[in-house]
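Accompanying notes for the structure given below.
Here the complex is missing a single protein chain, while all its other protein chains stay put.
Take a look at chain A:
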Amino acid sequence: MGTRKSVAALTATEKANFVAALKALKAQTSGRNYDWFVRTHMDYFNNVNGHNYAHMSSSFLPWHRQYLLELENALKAHNSAVDLPYWNWTANRSTTGPPFTSDFMGGNGSGGNGPVTTGPFAGSTRWRINVSATSSTSLRRAMALRGSLPTTSDADSVMGVSTYDASPWGSSSSSGMRNRVEGGLAPNLHNRIHVWVGGHMAQIDSPNDPVFFLHHCNVDRLYHLWQTRWGFGADRYLPGGGVANVVDVNETLVPFGVTVASTLDHRGLYTYA
């Protein structure tokens, strides 16, 4: 069973292993390689089969939990010692600190809105962007131009909301925990980090930036903290059933082929340190 650690607590070896596994997955020519994950995120951003599986819906948290788990397993196929780390943006708030160091994710884009120039993902020969809404083949960032990072009290306030989600189970849900985490509702813990990092992270193809997975790992960790407080049971997820076009607790998360219910208690698969 894996333990997911903070990016700030990783050893030099753990950082190097994670970077190497990402590059091996990127270079993989069969099965679900890194670009498969980019493409899948693009495909599932919107309505598929009449359902919003991944975003602006109740299943935002379980869908991304399973998506991260599949990415983590794909990395483990290259190095079984690798676990996904998380970027706790309420604590690590600098554009030059973890995870944006030259031995890990690298720094900002050149000129504040251009290609990343430092670290293992700088330049298209080190990390080539193949599937994107924009033409650059190099990873780009535009940090802190727009958006902002949530504070500890922002996160704490959301963890205190006991109801998982509320009708109409979408971007306009005006109560519940899920939309406060996702970002349709203040304080918005998830959307504004995509905006704050900028460049590819702001786009539909945001997983092109590997920091996507560290960000979403933190979102999953917050969901884990919420579940630790309010319960891991299927009764804690909403909607419980009978809502057309929304993924109910016993419906299948496409394209992963697992139900929401089966993703809820992750403690047999991984924990957070």
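We adopt the following convention: a contact is a pair of C-beta atoms (placed from the backbone, for glycine too) under 8 Å apart; a residue touches a chain by one contact, two chains touch by 3 or more; residues count from 1.
Keep in mind that, in the parts below, contacts and distances are computed from a predicted model.
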Undepicted complex member, UniProt protein name, chosen from "phosphoenolpyruvate--glycerone phosphotransferase", "ABC transporter ATP-binding protein", "Tyrosinase co-factor MelC1" or "Fe-S cluster assembly ATPase SufC": "Tyrosinase co-factor MelC1"
Options A:I204, A:L225 or A:V254, residue touching the unrepresented chain: A:I204
Chain not shown: contacting residue from A:L22, A:V116, A:L185 or A:V211: A:L185
Of the candidates A:T134, A:T151, A:T228 or A:N245, the residue in contact with the absent chain is A:T134
To test your reading of the contact rule: which positions on chain A touch the chain that is missing from view? 42-43, 45-47, 56, 113-114, 131-136, 142, 146-147, 170-175, 179, 183-186, 190-192, 194-195, 198-199, 202-206
